[in-house]
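Before we start, here is the structure in question, set down as structure tokens.
Missing here is one protein chain; the remaining ones are kept as they sit in the complex.
Right, chain A next:
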Amino acid sequence: MQDEKVVLDSMSMQRALTRITYEIIEKNKGVGNLILIGIKTRGVYLADRIANRLKKLENTDVPVIKLDITKYRDDQQSVGKVGNVAENTVDITNKNVILVDDVLYTGRTVRAALAAINEIGRPKRINLAVLVDRGHRELPIRADFVGKNIPSSKQETIKVLVSEIDNRDGVEIKQP
């Protein structure tokens, strides 16, 4: 039997996204030059929510790019994949990019995303925002904005749920 534990409920998840949004404004000194890039699938929904919050606070539309990193993954399944990394292309040259993902783990997804971003342009700077940092990095990568640090063992599974596709918000941890 699998043991499922909620580590972040809906309220806390909203609060984490709210805080990340404020921190982005603080670190970035405004939102004028900002572009959000969400890593498919859940990173896109989280990026949308941050963009939504920025719009309410600053009355500015911050573009959200949906990034498909499949062909840059370094695991077996993705060898030989082709196609566009982004459906909606916005010029990212000289922009401040915030890369958004749900969970930061080994760092390999983020590395792939950085390679994919390289394909669509050369931004001025890239920062990383994640809802959950669970540790166990295999690459020299760290997040600039973190919703929650969740110490975990490698055997555990951490699942971020977003109401857009999972019918509810939250973060759950599963024991093997």
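Criterion: a residue touches a chain if its C-beta (ideal position, glycine included) is under 8 Å from a C-beta of that chain, and two chains touch if they have at least 3 such contacts; residues count from 1.
In this text, contacts and distances are computed from a predicted model.
**Q** Could you tell me which of "carbamoyl-phosphate synthase (glutamine-hydrolyzing)", "Microcin ABC transporter ATP-binding protein", "Carbon-nitrogen hydrolase" or "TonB-dependent receptor" is the UniProt name of the chain missing from the displayed complex?
**A** Listed in its UniProt record, the absent chain's protein name reads "carbamoyl-phosphate synthase (glutamine-hydrolyzing)".
**Q** Thinking of the whole complex, not just what is shown, which of A:Lys5, A:Arg142 or A:Arg168 touches the missing chain?
**A** A:Arg142
**Q** List the chain A residues touching the unshown chain?
**A** Within chain A, the residues that touch the unshown chain are 11-12, 14-16, 18-19, 21-23, 25-26, 29-30, 53, 56-58, 107, 133, 135, 137, 139-144, 146, 148-149.
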